[in-house]
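Sending over a structure as structure tokens; questions will come in a sec.
Note that this complex is displayed minus one protein chain, with the remaining chains in position.
Presenting chain A:
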Amino acid sequence: MPPPRTREGRGHRDHHRAPHEEETPERWDWNHPETRRLLEDTFFRDEEYIRQGSEECQKFWAFFERFQRFQNLKTARKEEQDPGPPKHSIPALADLPRTYDPRYRINLSVLGPDTRGSREPGRRLPPERVAEFRRALLHYLDFGQKQAFGRLAKLQRERAALPIAQYGKRILQTLKEHQVVVVAGDTGCGKSTQVPQYLLAAGFSHVACTQPRRIACISLAKRVGFESLSQYGSQVGYQIRFESTRSAATKIVFLTVGLLLRQIQREPSLPQYQVLIVDEVHERHLHNDFLLGVLRRLLPQRPDLKVVLMSATINIALFSSYFGGAPVVQVPGRLFPITIVYQPPEVEPATAKSEKLDPRPFLRVLEAIDNKYPPEERGDLLVFLSGMAEISAVLEAAQTYASHTQRWVVLPLHSTLSVADQDKVFDVAPPGVRKCILSTNIAETSVTIDGIRFVVDSGKVKEMSYDPQAKLQRLQEFWISQASAEQRKGRAGRTGPGVCFRLYAESDYDAFAPYPVPEIRRVALDALVLQMKSMSLGDPRAFPFIEPPPPASLETAILYLRDQGALDGTEALTPIGSLLAQLPVDVVIGKMLVLGSTFHLAEPVLTIAAALSVQSPFTRSAQSNPECAAARRPLESDQGDPFTLFNIFNTWVQVKSERSRNSRKWCRRRGIEEHRLYEMANLRRQFKDLLEDHVLLAGTEAPRPGDSYSRLQQRRERQALYQLKRQHEEGAGRRRKVLRLQEEQDGASSDEDRGATADQDSCDSVDIQDVKFKLRHNLEQLQAAASSAQDLSRDQMALLKLVLGRGLYPQLAVPDPFNSGCKDSDQIFHTQTKQGTVLHPTCVFAGSPEVLHTQEPESRASDGSRDDKDKMSSKHQLLTFVSLLETNKPYLVNCVRVPALQHSNNVYDRDFEELGHVIVGPEGYTELKVQDDFLEEWRDLRTKGRVPKGWRWKGQIQTSNREQGRGLQEQLDPGADGVSESTSHHILSLFPQVPYSLRRLTGLEVQNLYVGPQTITAAPSLPGLFGSSTLSPHPSKGGYTVTDFLTYNCLTSDTDLYSDCLRTFWTCPHCDLHMPFTPLERITHENTCPNAPQGGSPGAEEADPEPLQKASALQRPYHCETCQKDFMFTPTEVLRHRKQHV
């Protein structure tokens, strides 16, 4: 009997098929593939609820088998006839079916095959089997509904049970009455996931929620999408540097603080948002602090904009009072009680004064847990250590312990681990075994691991600190703050009562600072100041920071930006500065990009700039694993680390473009974290777009395959990629695995690697990163760039180095003269600010420092001495480096070796460069001296190699906004000065044989290098010498500023250099004038020679084409001690005058 209102069983055809079934009843087999195919053809066609061949279809058949077994059991029971109750007076109850049947309990119905017009396959199916099948299908659908509803109900219950759920109304109410609300609550109270949903439910539709980390943006958007039941809709989105899921329908977007700041940069009043949630303000990140300052200024202009600050319960009063006493809604966290055990390490007998951390106090905790808690009581251990070296020290000891007891799986956790290795901490330990996670402070706030019951807190943290004087980053170990100690402790009480072992005394805790030092007090502020300038926020010194940075940091940043030409003398943003402000990278890298495109080296420079802007792609294990090192060796460049990265990226692109090869495997074999290469590719693309926007690069058309067939092919490929991406997104997330015990893990790392490869390749045959990469980038274009990089000419390479060198200036280091006689590890280098730095162990030169030595046996310098001190050589080299990092030693990171004289004479700021005497550096700390007998040759060549003004860009450019972009390009264009590859050829071929000495001046020498500020301030009129420009006295060095990089007459030893004896005959190559000249007279002539090609030397463009006859132009102020009078004399006149007194 059909249940009421169903449409099943209405088919008239049933009668015809009945006899057919009776003929072969015993041969019916539900499991026969043909049977199933017939049924699927009938019920599971393309537009049906379940589709043939889908995962759902498989699930159905599994359900079907269980259902059949269950039905057979039931029918075996006696059918008992219920007479049913008497007719009811309530109509709804009156017509209930008399006889119970489970199908009456299902609120849906499936249309029969007959109603769908599917005659063909259905005809061969006996109607009773069809009915049976349909009945199973109904139950399957009902089961699915119950399951999904169960999940929904559970989700809603859990949301309602969060501590913050009680406060939702209050938060909304407070926000109605105030512009700013502070929501304070500890981890686990649910603020990050719930507050956005409360706002959505209250009808807000333009909500932005900032997060300090990109990962959090993605995971929160997913979670909130899921919880608000619009996971697959578009209400909730995220936006991070290279990815966005935002659409017109998006009501709430999670984005990084940096990205929001860029939006403010474009539209200062932030018109696109109604509500702004600033999460994790207590973390005091540089950008977050800055954003708060920006908002405080913006709020009066946007009275309709609401701001919710979300913070852990740390220093809430600070945030509230900063926003004029904003109301605070305090939400209690959900923490179970935690026992604190203070366990300061006993004073150990000083075991060989090593810097290595003693793991014994940590092992004692493992032991104590093993002794006190039975293994059946679950609960893992989280150990907070200060850094990676400390983690490996404890890791080693803990693994040995674990292999004895078989009760622990020990896992490291830090930011340089590969993503896959980081994920392991979320896996589950087998029964009776605990996880011991050794972590840096990233597990304090960024990574939340469930199931932690025990915490060990070392009380230490390694943090970057910044020394503005030395422009040096230091990674130092500090005691943590009380706030951090509480955060660490709290990790033990998230899932149940816990224990926190503090490896320090309670009195230590009492002495801790209450809060961590905010980032703004610890880092270089160059980028921040630049951004502030580009947002027209006025004088950074007067900006109302929530807590101001150290004034010295601000001053250093401002000075640096002025030196780099990003700010002018009045501290206003220059056009170059505003371009640099839009590049999301360090100023140094930005300079490189601009120079690179100017010199037609955009492609390689894009790659190098991107490579230097992401974390090192080398995994830690790769450093220790000799196989990885060997596999990587062919990619190493003896020119320097940026070129190694350049090779890796290019080769990787080649691997990717070869269909058959697996780039993931390629990377793993070489100890490279592929994720970083994807980041490089993305960053590279972004740089390219920005440079194209500014017309520094001609827009590139994607190469289109000519014929329609290949176009079609390409479209198909893209469609296939999109489909793969969709499928992946629909698939479930990563499932938790059960960890193996340690001894297996240790067995052989390569084994594990292979295992992991097979594992990943089989269970997830789609490399989703690869798919995304191919969708985002034009692989052909990248490949073209990569393969052209492989045949960079020698000249291009030299020019590339000049670009890097100029970009990185003044970050250069002089090798110590004694290096060639020292061991690899004792090689030291001197920078302007720091003596005795060493190469970072990852640096390519650390293993082969000999490429940095001057190996010239024929060099005829300082007789017999083995060192390079004052050694005359034409092959001296300098190191230019990306950063200076101090841990236990000051390290140079990412070094490039450059030919000293060529670079000094072409790209570096220098003070004096005649007579083969070059002083390099803003404070003049490196001296190069050309060997006397080569002076002629050197002078001859130096003028030819001169790189044009565009090179220096300082103060040269007047415009840079988009409309005038072309103007900017022209001004930077080396073509205008006739410089291109031929220049680099010149530079390279110059001085190959000229021997010179290279040394770092001592502090005392530098002090006495300049004559210093002079009493006579009147600028001498020296027409013809440096063109018609008026010379202004240099305020600190003395002498006169000729150009921004040449100061004339400022060195104490100058006077002697112009004596007559140095006058030699010389023929001007341009006007054929043949005369005796002093060197200075000669550059004067060169600068003014009417026949000389333009742009040959600085200042030439303003040159008055005066002929040389006006030799008297060489007059300069002379103060005679004997007659106590001031004169204007030429050097010869000085000599003549002096003779009078003799």
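A few remarks follow.
In this text, a contact is a pair of C-beta atoms (placed from the backbone, for glycine too) under 8 Å apart; a residue touches a chain by one contact, two chains touch by 3 or more; residues count from 1.
Keep in mind that, in the parts below, contacts and distances are computed from a predicted model.
Only one of "Carbonic anhydrase", "Phosphatidylinositol glycan anchor biosynthesis class F", "Cysteine-rich DPF motif domain-containing protein 1" or "E3 ubiquitin-protein ligase RNF185" fits the UniProt record of the hidden chain, and that name is "Cysteine-rich DPF motif domain-containing protein 1". For the options A:Phe70, A:Tyr104 or A:Phe336, the residue in contact with the chain missing from this view is A:Tyr104.
Within the set A:Glu47, A:Glu267 or A:Asp510, the residue that contacts the chain not displayed is A:Glu47. Where chain A meets the missing chain, the touching residues are 3-7, 43, 47-49, 56, 82, 84-85, 88, 90, 92-93, 96-97, 99-100, 104-111, 116, 141, 145-146, 148-149, 151-153, 156-157, 160-161, 226, 229-234, 249, 726, 729-730.
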